[in-house]
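Removed: one protein chain of the complex. Kept in place: all other protein chains.
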Amino acid sequence: MVIAEPSTRAYAAEPNTLSSRYAAVRAATEALAAPLSAEDQQVQSMPDVSPTKWHLAHTTWFFETFLLGPELQGYEPFDPAFHYLFNSYYEAEGPRQPRPERGLITRPSLERVLAYRAHVDAGMARLLASGSAGRVADLVELGLNHEQQHQELILMDIKHVLSRNPLKPAYHAAPAAASREPAPLRWQAFPAGLRQIGHGGDGFAFDNERPRHRVYLEAFEIADRLTTCGEYLGFIEDGGYRRPELWLSDGWAMVQAEGWTAPLYWSGGEDGWRMFSLHGERPVDPAEPVCHLSHYEADAYARWAAARLPTEAEWETAAGSSALEDSGGLHPSSDAGGEGLRQLGGQVWQWTASAYLPYPRFRTAPGAVGEYNGKFMSGQMALRGSACVTPPGHARITYRNFFPPQARWAFAGVRLARDA
Amino acid sequence: MVIAEPSTRAYAAEPNTLSSRYAAVRAATEALAAPLSAEDQQVQSMPDVSPTKWHLAHTTWFFETFLLGPELQGYEPFDPAFHYLFNSYYEAEGPRQPRPERGLITRPSLERVLAYRAHVDAGMARLLASGSAGRVADLVELGLNHEQQHQELILMDIKHVLSRNPLKPAYHAAPAAASREPAPLRWQAFPAGLRQIGHGGDGFAFDNERPRHRVYLEAFEIADRLTTCGEYLGFIEDGGYRRPELWLSDGWAMVQAEGWTAPLYWSGGEDGWRMFSLHGERPVDPAEPVCHLSHYEADAYARWAAARLPTEAEWETAAGSSALEDSGGLHPSSDAGGEGLRQLGGQVWQWTASAYLPYPRFRTAPGAVGEYNGKFMSGQMALRGSACVTPPGHARITYRNFFPPQARWAFAGVRLARDA
Amino acid sequence: MVIAEPSTRAYAAEPNTLSSRYAAVRAATEALAAPLSAEDQQVQSMPDVSPTKWHLAHTTWFFETFLLGPELQGYEPFDPAFHYLFNSYYEAEGPRQPRPERGLITRPSLERVLAYRAHVDAGMARLLASGSAGRVADLVELGLNHEQQHQELILMDIKHVLSRNPLKPAYHAAPAAASREPAPLRWQAFPAGLRQIGHGGDGFAFDNERPRHRVYLEAFEIADRLTTCGEYLGFIEDGGYRRPELWLSDGWAMVQAEGWTAPLYWSGGEDGWRMFSLHGERPVDPAEPVCHLSHYEADAYARWAAARLPTEAEWETAAGSSALEDSGGLHPSSDAGGEGLRQLGGQVWQWTASAYLPYPRFRTAPGAVGEYNGKFMSGQMALRGSACVTPPGHARITYRNFFPPQARWAFAGVRLARDA
Partner (left out) sequence: MVIAEPSTRAYAAEPNTLSSRYAAVRAATEALAAPLSAEDQQVQSMPDVSPTKWHLAHTTWFFETFLLGPELQGYEPFDPAFHYLFNSYYEAEGPRQPRPERGLITRPSLERVLAYRAHVDAGMARLLASGSAGRVADLVELGLNHEQQHQELILMDIKHVLSRNPLKPAYHAAPAAASREPAPLRWQAFPAGLRQIGHGGDGFAFDNERPRHRVYLEAFEIADRLTTCGEYLGFIEDGGYRRPELWLSDGWAMVQAEGWTAPLYWSGGEDGWRMFSLHGERPVDPAEPVCHLSHYEADAYARWAAARLPTEAEWETAAGSSALEDSGGLHPSSDAGGEGLRQLGGQVWQWTASAYLPYPRFRTAPGAVGEYNGKFMSGQMALRGSACVTPPGHARITYRNFFPPQARWAFAGVRLARDA
């Protein structure tokens, strides 16, 4: 059971004006939802997942709440009830639909949510036409980056929704690409010394990437490519999921409580490993980067491989001189490319050994927008790079993603590091 | 936010042939679903609730599994995967989608489920055209009664779904009927003696209504009408939900754990009680029969009212010489009618003091159909009569409904009884 | 690890006066606790279990609260804080230590609780010396029967506590008795007709046994002895725990959720079944009555055996002309005796097919004592007879025990019945 041929992944190119960039990002979101039925877009398969329809509405709420309401004279909210329904977590904006109950909102319908988007887009066109600069331009930029984050969430979340359907339907039918055996993993060495990390430039960056600051690093080495499914199968076959000595204590508790024996979306085991993907179910390709690991699994794999995960500062230092590739695909690719430090972006997020904490002298913005990142700096681990499902152009070398260590529905994998 | 004018409640009239009766019942189901969007029909708001779409498919599965497969030569199943997806609880038919995960089935779409219905209806037309008698006719009759039970469940379940939406949308917009103050409650007396209850005739009855058998009853009295919201408000205002001496121990534990202070769907309290109904939210009408009570609340109310709930045998004995009214509405009516024992049917199911247990010499049918009723004879209480949302013509004086004592989403209320 | 030779099971003989009976019952309780250390008597191994020390105190609280306080002039409570600590479930007596937290009361110490017992015993001696009759005598009688119920609970509960210790310590070391193969099970037949059950006489009986009343019974047959472990092993070996068609729906859910494969306290399986008993761990003796079954298991076994459980009325009718044997042991005996209906008492409680509900015209006593039985008449099944751990002389043919259908820590087993 596969949906009709999907529209291409029409992510925003790089338009020149804020208006055209706004239009492109908004259209890209709708293109992602287009292959899904109203029913597909309704369902919440676990508390962490949000319905596609909710993502469509919430990203719109962001522009209505933080821009049109305060900045566009005479703006009429599309529906006052939406302020409650589509607030995600902004305490300063008042009460909201509880997160685990987003899937109960059968009304407004998808059709009405699309009308909401059109209404807000019209308002934004008026606002942007009146010339935008300073605070407004900054907030629009934030809103667009916010919407791009939700583009990735739409794909992460619908993958989980579809995976819970016993029919294992594909989001997008596509033949599996030819598998390309990657070159042997090589280590790139970096000497000890005082480095600088974090975003210090003028361009857009989230508050959590700032300020740029000094860190002292011991000498280290980092893998030039991602860990593959084939390498991870070695860990599984060596009893990785049955050997407590490889695991953090909390990770071992999860292995036992949840019965983990492989990455999320894998099945089959000795009869041949298969995985669910946005292209439907298919055999595990040993050449692909391994994906849908928790931090615990990434950490245990690294220990088994006589290595460790890199810290954020190591990753950023190593990546400093390289480009962050984009992909725009729906699945990691087995084509690991050629030489040097590669696959930094566009395949899978890379778990680090660093807890997600504020940089020295980190400051949040005043008001509700200040809740964007800062209040989540507890209980999560940082990831670096970007994934195939990250919108092209969205991420940066300094970009900091974060998830709780037990989360597995993100497109997250492993790049190894070790002491020099 | 109200849906467009709904189709009338087009329940089956009483056609003459099995074929026409089949067509009428099946059409009535679809008419109930018609006012609902695909999104409305997708969602499962709690484990006890099933999506409308699932009800549409499961009732169809029943005919396909128990009639077309075994009895119609050359029948091709519409989709073999549906055997797993839409089995409810028949262990003999193999594994099935877990009940709490029915809401995850975004595919097949509603459209495809309606095509499934058409496919099975065509098969049934062929089967019935070939002449049906004996076992086949019995199973068709069972299937139609089964589908009528799901017609009631569709309304019960969608009421719960819509109630969880903060917008409180109506299933069917309608002005509240004029309220009619009921006559004072009177007691009807019945002497002690040996009685017979249960279904002994030739017409259709569920296995749990059989066999007809003797019971000895002490003299008792029974209320001539249902308990009203106004009477129940007296209980609330007298501290009913705060006085443990009125409650069964398990009931009091629920009151505290769940924070019950009024029937399900009531809100507002001292600021004026309101209730959510299939017609949307509106003030509580003191003249209406009280509805959406758990057995615990019905029992506590009766104790407060210096009475008790009737046993099944008392209820059936009292009702013996009366008609079971039909309603076909979406909400209990404040019009309690005139004289004598009334409101037996068509308003709210009436909790009894009897546990739902097998009658003496109860026998289940062989095979999977034998799972229909018998295996649920544990942990539930019997209810008698019928509700506004029960399809006209479906229930009988001997009909036994049953729910766990804590269940509140059924249209269930109170008829009092007492020792003579 | 076994405790030193225990004192004999010194249950009360049948003394002539209320005073001597009081002394005997109270001493029997303390004799049961004597082999246990203060640590043994402290622990609560699950919410349903109470610590031995708590039983010692609560039974004393009963006499202090319902007799000494209201009836003995000038009585000074031993410690006012005990009113809160040792109230079990009497809402009319005010708030109390939550049941699952009884094991947290490390102070008062066991020593102090024994002093509490002595203090109350002294008060009771004064009260009884002043001549007791009427209401006081009735309450003393109730208090003694209450204490006997807790004598059984002390043994049930400590068995569970000790079973959770990986060392599997015995409460009382004893060699296993020689096994006696029972005679083949025979059926005793009873004709249809109007019967009377319930307690109608002058002697002590709990309120739930009253009033004596008429019931109509169809003809039935009942097994002349209890089901044995060997017979139950037949059920296990025939896949009883893997065949849903044998189970009530709720029972099958428990089998799967809890992973039941045998009665509580059994282990070993194919390597040879063993059971934990108050005499420590030992091999399952096929000749013994099977024990520690839930109602669900008893019901499934009966279905497998092409029989059913008797109703309360059937059990009582059949037992009517027989004696209820006493045992005073710590474990069911493989000696099933000779001829006729036997093992009615003194071995294992016998699950019935009847929900625990009030008899027609059942009335509770006024005040807090009225909470003794009535408020528990919901969600439980009735058991009849008595068990080895029931104090001799405590039970009667009309006695009604009750537990939730999933409970397994009571000494409960099976006597089969069937339609004639």
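Read from first to last, the chains carry the letters A, B and C; within each, the first residue is number 1.
One rule holds in what follows: a contact is a pair of C-beta atoms (placed from the backbone, for glycine too) under 8 Å apart; a residue touches a chain by one contact, two chains touch by 3 or more.
Keep in mind that what you see is a predicted model, and the values were worked out from it rather than measured.
Contacts of the undisplayed chain with visible chains (whole complex): A, C.
Of A:84, A:206 or A:376, it is A:376 that touches the chain left out of the display. Looking at C:19, C:97 or C:267, the residue that reaches the missing chain in the full complex is C:97.
In the complete assembly, the contact with the undisplayed chain comes from C:166, out of C:134, C:166 or C:203.
By the touch rule set out above, subunit A reaches the unshown chain at residues 89, 91-92, 194, 213-218, 244-245, 247-252, 295-296, 299, 353-355, 357-358, 360-361, 371, 375-379, 405, 419.
Mapped onto subunit C, the footprint of the missing chain covers residues 1, 37-40, 42-43, 45, 53, 81, 84-85, 97, 101, 103-110, 161-162, 164-167, 169.
Rule of thumb we're sticking to: only the chains that are shown with their structure count from here on.
Viewed as a network of touching protein chains, the structure reduces to a simple linear path. Residue numbering at the subunit A/subunit B interface overlaps substantially, since over half of the positions present are found in both copies. Separating the CA-averaged centres of subunit B and subunit C is a span of 38 Å. Mean C-alpha position of subunit A lies 59 Å from that of subunit C.
A separation of 46 Å divides the Cα centre of subunit A from that of subunit B.
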